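Remarks on the structure that follows.
What follows is an incomplete set of chains from the complex, kept in their original frame.
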Amino acid sequence: MTVDAEASGAAADAYTASVVGGTGFTGGELLRLLAGHPNFEVVQATSRSADNMTVGRSHPNLRGLDLRFSDPEDLESVDVLFAATPHGVSMERIDEFTEAADTVVDLSADFRLPEADAYDEWYDGHESPEYLERAEYALPEINRGNLPGADLIAGGGCNATATILGLKPLVDAGALGPESGEVVVDVKVGSSEGGAGGGAASSHPERSGVVRPYAPTGHRHEAEIEAYIGLSVSFTVHAVDMVRGASATCHVFPDEPVSKGDLWGAYRDAYADEPFERIVSGGGGVYRYPEPKAVAGTNHGEVGFELDPGNRRVVVFSAIDNMMKGSAGQAVHAANVALGLPETAGLEFDGLHPVGAP
Amino acid sequence: MTVDAEASGAAADAYTASVVGGTGFTGGELLRLLAGHPNFEVVQATSRSADNMTVGRSHPNLRGLDLRFSDPEDLESVDVLFAATPHGVSMERIDEFTEAADTVVDLSADFRLPEADAYDEWYDGHESPEYLERAEYALPEINRGNLPGADLIAGGGCNATATILGLKPLVDAGALGPESGEVVVDVKVGSSEGGAGGGAASSHPERSGVVRPYAPTGHRHEAEIEAYIGLSVSFTVHAVDMVRGASATCHVFPDEPVSKGDLWGAYRDAYADEPFERIVSGGGGVYRYPEPKAVAGTNHGEVGFELDPGNRRVVVFSAIDNMMKGSAGQAVHAANVALGLPETAGLEFDGLHPVGAP
């Protein structure tokens, strides 16, 4: 804590923050959230490529922000450092990061998985495995109890987050477990998931209007799902025509028959008190089930379900904004919990209607 | 046959055709295909709402066509009548249709299912069940042998067509059967599937950028899939942001382990000689698996697959243009087979690249 709460006007608790890797999409989203957060003051945003340029040049929504990128080699001391760097960078620089900040929140995959072995299997190994035990998974719906006081927080992957939020209530209710039958998860994601870099496949002419199987099998987020809810899932990811959003459709075959009432019970038990999850299942109007559009720009997640009586299938829909609940919003939410701030601080935006391909 | 092949210039065989229900999207697509078909001459297109207006007023791509809609109550005698009317109309008017034409090709659901019982279960019953036995399913890849000489041809549903084309090779190869484990089919479709009518959910502001679960369970095409390939599938349909296209992702768990080579064998056996199906599975470039964009506007279908070794899953992708291979193109293809014409006549268009949200 860097300021005297008594002397401060707006915020009882005020923290300094930095964003390492500020030109990328999630870096920009962090800057947006922190700039509007009552308890954070951004004192540094780094970028190698845009050093000394205004953040508004990279993120037009932040044109009004008086902040310039600085050299990532020269980290300032802050209360909380948010790392929005490509996978692999944080595991290399984690000593520097933890030295510069009391709390490090890493949005990459580098500290998501609890076991070093998993990095050997799914990634190219891990350079700082000694930190894995210290790292706490950021998703409060899964790990709220362990976040207060954490000094290294690892943000979840967007597809894994959508899937975990969809399936965890069934696991907690005992309807699903490691011995259950097949769990098929069919994910649809927007183009922002590919980051700001791009390439031919991400160019507008090639990427518009697609339903493109970009990870038919073997997506790394499978490891994360298994680690946090103990399920081995059959996972396939498609790119579709939106920019923000991840939608996981989970096809589940519970061991024992479940009723619609059982499902409502399981999801209400899990999410009735959660500030960001809402259950959307049937009802009237145009938006009867979870949709990424309905949560675009927000930290909300929507879950819903339907029962297919003929084959004992439960279909679960889980929709988030991959950049928010699936990344930057989740990180700020976790930081709020870690620091004892109100959970929704800085995350109050409720989204727009109508909105196109958000 | 209405003209002397010897005396005719362009086409050895020439047939007169009519399109009943010409203002809808599939009606327009039929008119486009028949106008460019070397063996058909469209002598009537009917529309109640646009009676006496040019077809180009409804379908701007046909502005150059010198044809006006006429009253659907006043059917001309033709060789082939294509019915592109809403579900329920053909079963009411089938006596008239068969009287007006030697061959009737119906694009609605009215004669798709072989059993009247299925209409009781999935639709609102059937008014002319005596025709069901005469009707031949239009999809040549499934039913080529029975089409020649057929006088009533029933076009397949678009989602069912995509699914059947994806799964049939596995059934034929013995890798899948009624006793197999779960078969999950997750379909993504474009907005043209909803037809030209529209409503709030189909309006541009509400429909843009969606990943919308519009048939979580209980979609009628399940009945069609079961009828033609004998599989009871767990079927879910999502609306996504494209106009044309249907993409079926089929998650299959074969009884016995299969290899990549087995899969290539099964699909090559099924489709190597098919004029419209192509296998797209891995390889390089941007378009490595089936995509609706790659077949938009064409009668082609693409199938591809991937093996998930950990859980014995096979993921099959099948992509079509719902208006073409999934409707009007399939109908013309079936008519070609029925009349003994070259199968690809009038269906040669190979599509565009790049193309947006087709």
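Chains here go by letter, A and B, matching the order in which they are written, and residues are numbered from 1 within each.
Everything below uses one rule, namely that a contact is a pair of C-beta atoms (placed from the backbone, for glycine too) under 8 Å apart; a residue touches a chain by one contact, two chains touch by 3 or more.
Note that the structure is predicted; figures quoted are calculated from it, not measured.
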item	value
Total identical subunits in the assembly as filed, 2 in place	4
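In this section, only the chains that are shown with their structure count from here on.
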item	value
Euclidean distance of C-alpha centroids - chain A vs chain B, Å	40
Complex contacts: residues of chain B adjacent to chain A	181-182, 184, 186, 188, 200-201, 205-206, 208-213, 216-218, 232, 234, 236, 238, 240-242, 245, 247, 249, 251, 253, 286-287, 289-293, 304, 306-308, 310-311, 313, 315, 317, 319, 354-358
